[in-house]
Structure formats: structure tokens, C-alpha cells
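One protein chain omitted, others in place.
Chain naming follows the written order as A, B, C, D, E and F, and within any one chain the residues start at number 1.
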Amino acid sequence: MDILTISIIIMAILQIGAAIYAVIQKDLLYAVIATSVISLILSIFFYVLQAPDVALTEAAIGVALTTIVFVITIRNTERHEDKRHVKIGNKIIKK
Amino acid sequence: MKKVIVLILLAVVAYYLVDVFSQIKFGENRFQGENVRDFYLDKSKNDLHVSNSVTSIVVNFRGFDTLGEVTVLFLAATALGSVLYRRKAHGEAVLFNASTIVRSGAHLLFAPILLLGAYVFIHGHLSPGGGFQGGTIIATGFLLMLLAYHDYKVSHGVLTWVESLAGLTFASLGLTGLILGKTFLENFLPIGTINDLFSGGIIPIIYIAVGFKVGAELTGVLYTMLNEKEYKKS
Amino acid sequence: MNQILEILGLILIIIGSIFLFLGALGIYRMPDVYNRLQAGTKATTLGGMSLIIGVGLIQPDWFWKSLILVIFIALSNPISSHALARSAYKSKIKPFFKGKEEDLDAYKEVVERNENN
Amino acid sequence: MVGSPVQLIAIPLFAAFLIPLLGKAWKELVRITPGVVILYLLYLSVDLLNYTIEHGRVVEVIAGWTPPWGIDLVFSPFSGFLATLMLFMGLLVWIYSYRYQTFEDYDDYEPTLKYYLLLMMMITASVGVVLTGDIFNLFVFIEILGITAYGLTAYYRHRDGAEASFKYLFIGSLSSTFLLLAIMIIYSQLGTLNMADIAVKAHELKPVYKITALVLFLVAFGIEAEMFPLNGWAPDAYSQAPAPVGAAFAGIVVKAGLYTVIRLIYTLFEVGGTYEYLIVMGLITMFFAEFAAFSQTKLKRMLAYSSIGQMGLVLVAFGIGKEEGVYAALFLMFNHAIIKSLLFMSGSYLVYKSKNKYISELNGVGKMMPVTSFLFALGAFAIVGFPPFAGFWSKLAVLTAAADSGMLLIIALILSISLIEVIYYLRVVNRIYFVKRDTDLGITKPTPQAMFSMLVLGAIILIVGFYPDVITGVLHKASATLLDKGSYINDVLSLSQTIN
Amino acid sequence: MEAFKDITILVAFGFIILAMIFGFIRFIKGPTAADRTVAVDTLTTIGVGALVLLGYLYQRFIYLDVALVYGVLGFVGVLVIARYLEDAL
Amino acid sequence: MSLGSNLDLLTVTFYGTAIALILIGLYAALVKRSLIKILIGLSIVDSGINLLLVSIGYLKGGTAPIFSPAVIDKNPAMVDPVPQALVLTAIVIGFAVTAVALALVIRLYRHHKTVNIDEIKNLKW
Partner (left out) sequence: MKESTFSAKVMHFFLSWALLFLVWLAFTSTLEIQEVLVGAATTMLVALFTLRFFDCCTFSFLAPGKLYNVIKYIIVFIIEMIKANFDVARRVISPSLPINPGIVKIRTKLKTNYAKMVLANSITLTPGTLSVDIVDDYIYIHWIDVKNTDPEQAFKDIAETFEKILLKIFE
């Protein structure tokens, strides 16, 4: 039981927490930020598993590109999953 | 009701996954005798003189996959353009410039980011990374500029040229092997000594082409999506 | 010489990690987004920089690359926190004040200018 | 001297990267080049097929690493037959869509470029799926196929193509997830990705891995092959995509999906009960689809469900398992490709002006568009299996194969389902010829190119109908090669036949 | 000396993990989007530190590339969200 | 120094995390009604699969499969490079599919003014 093992377990818990958060969160922007946290930790995991190539790819694609693509979609559609929130112009109001 | 069904389904899936993977030992050498892993590691070091064996697998042993992968990206860019296509003029990528600080920072960081991307794909056979990663980094550099400046434009014509030429380079390198009487994508250049920059025959060249192609494609994708606007700020 | 560098590097690593921790703690404890940014940016920037330089000192081969990494961090971190601060007030997040209304003047000015834009 | 199979993939890829540049020189080249490429590939493929029928399989090695290590392409009479069929259908689809009017609504250059690029790559990816001998490579080709299909389904801006495409994409993503899981399990146990090698080593697998991998593979491939619970995407995609693409789905993409299922069951794994599973799944698929087709009011959806039903029949035929069964299945696949494409091509011109494509809008169209209507009726008669046409022989082959295996219940079921098929196709034909036209919709004459490809298909139906021998030789050879698993493994792993 | 070194590095790693936990808590709690993004920004820097330290533990020089890319792209990722929150996107 | 010493715990951690990610993602993809949420779920599934694949290739005490000058003479044990190469391909393909899917979502929003799957049903399943 050394500190690396413990920290890996902690990171795993954080990752699963971020995933659950991404799923239950109604605000899609937060969910997208959560996916970028998932990629961040995933990238460290790949690194720990001695796969720097994959870690590099995950960092490159997961952190910046996936985020921007999702954010663009949210910009073009709705920020909230729930129907009670409606976007008028740039403001989000509750119905 | 639907949730219950899905949860039962997931429980079944979870049971089988756990069952299967609990029997696959983590961190143990599972393969005895001759197997793909040892063969690739050995050939990558001794026959191809490529330091990064992931690169040698991606570009040489399984280079056909990579050709397909590049095609997937290319077609994704095409399909995305087709899906989002409109005859009307596009909106602008961002509505207003970022603050002076971000703009100057983007200015300053743009060239090093491009250089980092170039470094990653030029050294694809020596260090982690390669064409895809390098291309992604380059696209991110352009993304930085697009985010910082509302009037930053990327020329579609140039992108098409870069993309097509890089793709053609990849395909022709493959076909050259075929024409020279070897097999498709087989190496026909001298392989050099391991851990030199000029080593690995056609592998670095292919990765550089992939880097340019991926960079151009992803930049195009980002540009198309950023310019896709539903409303304009009055 | 090597010994000295190593000890120096180890000290820098420890300091760096402590500051990274403090930065995260600051993010956790501070009352509003601006103060969090204050704590977060400063502490993590210095923490990251000293940690990386420390590694660079222990392994002299790595020094130049870690230096580049440090320069990247030193340049990009304040920029991103500035962008975040700006986006925070542009999305009209009120700063945390202890009583003094006149401190709000500059904030109000910023917000108004922003709305006229 | 024959060319090598890798050209079948490499040349279209090369062309795909070249086309955007050619388009800058002369825009018409964007339309012409894919056709030229496909024509050349067809020539190559026919040449290779002749060669293989005489000399046995051609195994092409890529990047110089022999099969267990590298990727290989296998051009056997079976896969070669399918590849040739796909390329031939691809050529006809290309001719059909050349200057297809709806595209000219978007007289912009960009959509045209994208359409032809995606169409060409869809055909190429299907050929790749059929030829490749490596499971991960198969995954890559399936993804290419998927992406092109999503793009083409959402091609029309004014229809619900995006919705159909999203459904397809959702199911396709799940499918690729399962495929990756299965590949992972196989690799973790056997340490290889080559199909022949897996087939050799498959008996070393513990049952739990074998079953899990098989189920995951079946789910993943079943989506492409339109097997029963996984075919929700198909009717939408068929009906919302442009008409030539619908024809291409029926003629090309489904074939690739079916091929993967067949390759999986016949070559990769030998698990007891899979043949019975195929029969059961095929029957369920068939029942579900034919009844759904029976109750459809829109022409294209009806055709799509009918297509799924045909696929069910093919699965049943493969499930019979003997050489007759495989022969019948291949014959069915061939017939389905040409006839269903003809139905899609002519049918979409019959309801060209209509917005909702209801079957009732076909009333009396026979007098206004005699040739197209005749071709549609020909296709309808052929697909339900009336005697002088092509479909008859394939159905007969299925029934004979079933009878030989003593599966009388299956014969009865197939016959009863065919009855449903007869009813709903005759209903449509009846409307075309014997019901007075009551709508004021105008008609659109097919373009000469479209007419040409439809006539070619009609001619093939008649030729095969009257002289089935032109095709049966190839089919027998192909079915024999599929069943000869030992020689597949031997050819691939020993590389007895390496050209150039 | 070696043992001392190892202990130092592990202690540093412990601090980094603690930092990650606090950043993550802020990410979950943060009332506004800006708060969460601040947390992500901090997590990125902490992650870069962790990567460099791990690279040192594994004694592979080439692993620094990953940290470099991670740092640069994390910055762009944060900038994306910041620009979105500014309504500029 | 290699990865932590306690292999059993790490087995549970890596496989468990990966399987948990897959299940969470599948749950989101199957239950949620927002198209964007579905895609987020699918990308989480992808992450899980990739983690699973890479951890299958891990070898205890192995180092990255790169023969850089420092390690080439020591001839160390190396982790399996094949899953890494496969994951590399899978990540890029996953991103491509996600981008196309999001483009479709934008298109759907243009027509229907909603991203809720229950309100987009011009086509029956």
C-alpha cells in the first residue's frame, strides 16, 4: 500500500465522481466541463500505465478539441437539459 | 419504467464484464511462445530501427489501419461540412475580440504551439506522439487564434490543398512500394540507425504527412463549426 | 555540485507541491470566484514552476525542456486566469465585498461599459 | 497479369484525396472521377475473380509482414464475388445519380463534391469490409462505412434526414463500442488480430470468453446486417436518404454487414448452436419485417422493411449451413442487390413529386410513366419470386436446401411469408396500373442516365431469370470456398498464393 | 540519499493528490460555471506537475512531451470555456 | 520505480474504473432525453473502453515501448504496444464520430428548435 497506489485509487474515485456528475448535472456546460476533467484524469492514467502515446492523444483530443466541439454545440442549441429552462437571446430564464 | 429496464440491462452487462475481466490478469505476461507483442517489439527495434514501437505499429505493421483512420477523419470533415452546409454566408467565429492581454498572449503562443506540433510529429518515431497528436496540437493553435480574434480567417482553399497533398503523399508512398515490386506501404528507403532523426525509412515521412493532413482537417472542422451560427448579436 | 543541485531540486519540488496544495486549498476556501482565481493562479503558477524546475535541476539533461515548460506555464496561466476573471464579470458574477459600497464603483463601471457594448 | 487486391482500396483512397484538387480545375471532374475509378475497379475485380476461380485465393500482404503479424487482404471467390457485386452496384448507382435532379436544387459545387466523395468511399469501405482479413482493420472499415452512411443519410436539408442519421449514428456508436470490447477480449486471450490465426487458436479460448466475444460480435455486426432487434435505424435511413443512396444501402452496405456475420460464424468461431441461432433470428427478422412492410403506407418505408425481410431470409439460408444453403443465400444476396436497387431507383421516380411518398399517390402512374412503372412491376414480380424472373431461382434454391435438410417447418414458414410479400407488392402494382389517378401531382421523367441503369438492372433480372446458369457457376464456387475453412486458414497462414 | 529522494518525491506526490481532491471538490461545489472552470484550470496545472513528477519517477525523459502538450492544450481548453462564458462564442 | 506494489487493488481500480465509466456512459446514453447528454454519455463510454484496452496491455514493471537512448541498452520489460496502437486509432475515430454527431444535433436544432429526443419524432422508431 504505497502512496502511488492510494493516489491512483483516489484519482479513480474522482474520475467516477466526475462521470456521475456529468450524467446527473442538468446544465450541459457543466457536464462538458466534467468530461474534460474525465479526460484529464484519464490522461494521467494512461501515463501511469506506461502509454505516453495514448496519454498525449487523450490530452490533445480530450482536453481541448472535444470541449470546444461540445461547447460550440451548446452555443448553437441549448445550455440546459431541462425543458423548463429556455434560452432567449443570450439569457437563460426559468419558465 | 424505462429506467428500470435499462438498469436491469446494465446490471447484466456489468455482471458479464466483471466476470470476464476479473479473469484477465492485470499486469501479467499472458502470452507465451511467439506472439504479436514480442514480434513487434523485436522487429521495431531490429528491422525497422524505429525507436517508438507504437509508431512502428501504427504506421508500418498496421499502417493500413492508419490509412483508414486518416480517411475516417477526412470523411468526417466532409460529412460534417455536408451536414452543416448552408448557402447563406456564415456568421463570424467569435463575436468580438478577446481582451488585449489574451490577444497578445495568443500572438506570442501561436508560433511556439505550431512549433510544438511540428516537433511532436517530426519526432513521432523517437518520442511519444506522432501525426495525429501533432496535427491536433496545430489545430489547437489555430483554435487559439480563432478564439482571440474575431476577424481571423482560415483560407479554405489552402486547407484543401494541404489536406489533399498530404493525403496524396501518404497514398503514393504506399503505392510506390507496390510499384517497386514490394507490398503496399512497405518501406523502401534506407532505415538508418535507431534513435537518429533520419531513421525508420518512410515511417517519419508518413507521419509528417499525417500531421499536416490531420492539422488541416481539424482546423477545417473547427472553422466550419465555429462559423455555424444560429443568431447574430444585434 | 551534483549533490547540491539535487538537494536544491528536492527542496524546490517540496515547495512546489506545497504551493500547489495551497493553491487548491485556496480555491476551496475563498469566498468568491475572483478571490479563488487570486489564490489559485498565484499559488499554482509558482508551485508548478518550482516543481518543474526542481525536477529539471535533479536531472540536468531535462533542464532545458523543463525550462520551456516553465515559460509556457508562466505565460499561459495568468492569461487564462485573466480571461476567466473577465468572463466571470461579463457573466455578472458579483464580487464578494465586506461592507464598503464604494469599492463597487469600478465593478459597476466595468459592467455598465460592458452592457453598452 | 492481374492487379493486386489492395488496389481495390488504395486507388479510391488516392482518388478521394485527389478529387477536391481536380474539382478546382474543372468542376465536372468531381462527378466523373468516381465513376471512372469504380469502373476501373470493377474491371480489376472481375479480372481477379476470374483468376481466383481458376487458381484459388489471392492473399495480399500489406507492408511486407506476413499474416499473423501484419494486415492481409483475402480475395477468395466468395469475398471476390461480393466485392464484384458491390462494385457493379456501385457503378450503377453512380450512373443513376449522375445529374440526378434533386441534387441540382443545390447547384452549389460543395454539396455535389461531398456527395460523390462520400458515395465513392462508401463503396470502397464496403469492399474493404469484405476483403480484409484482420478484425481491427474490419473495425476501421466499418467506421468508414458508418461515417459515410451518416453523412449521406443527412444529405437532404429539407427532410428529416438528420433525425434518421442520428438514430443510425447512435446505434452505430453502440455497435462500435461492442466491437471494440469483443476485439479486446479476443486480443487479450489469443494475442492476435488476424482472422485466420484466431480461427486456428479459437479452441484455446475458455468458453466464457468465447461466448462473450461471440455475443458482442453478433450484436455489433447485427446492427449493420439489420438483424431483428437492431434494425430500427434502417427504415428511416432508407426513406430519408436520397434515392440512389437508398439503393446503395440495399445493394451494398447491407451486404457488407451480412458478410461480417457470415465470416464470424463460418470462419472465426465454431460454437454449437450458432446455425440454429441464425435460423431463428432470420425467421424473427423476416416475420417482423414483412408484417411491418405490410402495414406501411409510405412506399420507401415499405421497400425498406421488405429489404430487412429479405435479409432475414438470407440469414435463414445461411443458417441451413450446407453448401446448398450457402449457395441459396448467395443467390438471394445477388438477387436482392439488383432487384431491390431497381425497386428503389424506379420507385423513387414514381413518387418523385410527392412530399410524403405515400403508396396511394402511385395511383395510375403506369399510364404516365410506362417504362419506369414497367421496371418497378418487373422488380416487384421478381422479388416475390414469380417463375420467369431472377427471384424465383433463389427462392427455389432456399426451399430445396431446406428440404434437403429436412426442415419442413421452415419451408412452410417461408412460403407463408412469401404470401404476405406477394400481397403487398401486388397491391402496389395494382395501384400503378388499375386504379385511376386522383392526385394532381405531376411526374418527373427519369434522366437518361437513371433510365440506363434501371434498364440494365431490368435486363439482368430477365437474363438471370431465363438463363440462371450465367451466375450459378460462380455462386457454387463461392459457396464452396466459404465452407472450406481449412483452406482459408491454410492459404492465409502459409501464403501459398502471393501475387507480385 | 536515494531513499531520501524517494521519500521526498512521494511526499510531494501526496501533496499533489490532496491538491487534486480540493480542486475537485471546488469543481463539484462551485456555484457558477466560472468557479468550475477555475477548478479545471487549477487541476490542469496540478496535473502537469503530477506528470512531470511521474516522469521523473519512471526516469523517462521523453515523458516530458506529454506534460508539455497537456499544459498548452489545457490552457486552450480553459480559454474556450472562458470565451463561451463571455458570450463571445 | 514501477507502478504501485499492490496489484490486486490496482486490478480492481483500473478495471473497475473502466467498467464503471462504461456503465455510467451507457446509462446516460440510454436514459437521458437530451441529445447532447446522450453524446456525452457515448464519449464517456469511449473513455472507459480506451482505459480498459490500455490496462489490458499493461505489464508489471514494464516501461513504455519506446527504445530511447537511455533505455535501449538496459533491455527492460516493456508493456504491450498493440493495445496502445489500437486505442490511438479508436480515440481519433471516436472524436470524428462525435464531431459528426454534434453537427447532426445542430442540424436537428435548426429544424425542431429543441434537443429533447421526445420532441423530435417526425419519424417513428
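The rule is simple: a residue touches a chain if its C-beta (ideal position, glycine included) is under 8 Å from a C-beta of that chain, and two chains touch if they have at least 3 such contacts.
A quick note: this is a predicted structure, and the numbers were derived from the prediction, not measured.
Trainee: Which of C:13, C:43 or C:57 touches the chain that is not shown?
Mentor: C:43
Trainee: Could you pull out which residues of chain B are in touch with the chain that's been left out?
Mentor: Within chain B, the residues that touch the unshown chain are 99-101, 103-105, 107-108, 110-112, 114-116, 118-119, 122-123, 196-198.
Trainee: May I ask you to list the residues on chain C that touch the chain which is not drawn?
Mentor: 19, 22-23, 25-26, 29-32, 34-35, 37-39, 41-43, 45-47, 61-62, 64-65, 67-68, 74-75, 78-79, 81-82, 85-86, 89, 95-98, 100, 102-107, 109-110, 113
Just so we're on the same page, only the chains that are shown with their structure count from here on.
Trainee: State, to the nearest whole Å, the distance from the C-alpha centre of chain D to the C-alpha centre of chain E.
Mentor: Chain centroid spacing, chain D to chain E, equals 49 Å.
Trainee: For chain F, what residues touch not just one other chain but two or more?
Mentor: 3, 10, 14, 22, 27, 52, 55-56, 58, 63-66, 68, 82, 84, 88-89, 92-93, 96-97, 99-100, 102, 104-107, 109
Trainee: Could you list the positions in chain C whose residues touch two or more of the other chains?
Mentor: In chain C, 72, 76, 79, 83, 86 touch at least two other chains.
Trainee: Which residues of chain B touch chain F in their complex?
Mentor: 2-3, 6-7, 9-10, 13-14, 17-18, 21-22, 24-29, 36-37, 40-41, 44-45, 51-54, 57-58, 62, 65-66, 69, 72-73, 75-76, 79-80, 83-84, 126-128, 132, 194-195, 221, 225, 228, 230
Trainee: Over in the complex, which chain B residues touch chain D? Could you list them?
Mentor: Interface residues on the chain B side: 16-17, 19-20, 23-24, 30-31, 35-37, 39-40, 43, 60-65, 67-69, 71-72, 74-76, 78-83, 85, 87, 157, 160-161, 163-165, 167-168, 170-172, 174-175, 177-178, 181-187.
Trainee: For a test of understanding, state which residues of chain C touch chain E in their complex under the given definition.
Mentor: 3, 6, 10, 13-14, 16-18, 20-21, 23-25, 27-28, 33, 36-37, 40, 44-45, 47-48, 51-52, 55, 58-59, 61-62, 65-66, 68-69, 72-73, 76-77, 79-81, 83-84, 86-88, 90-91, 93
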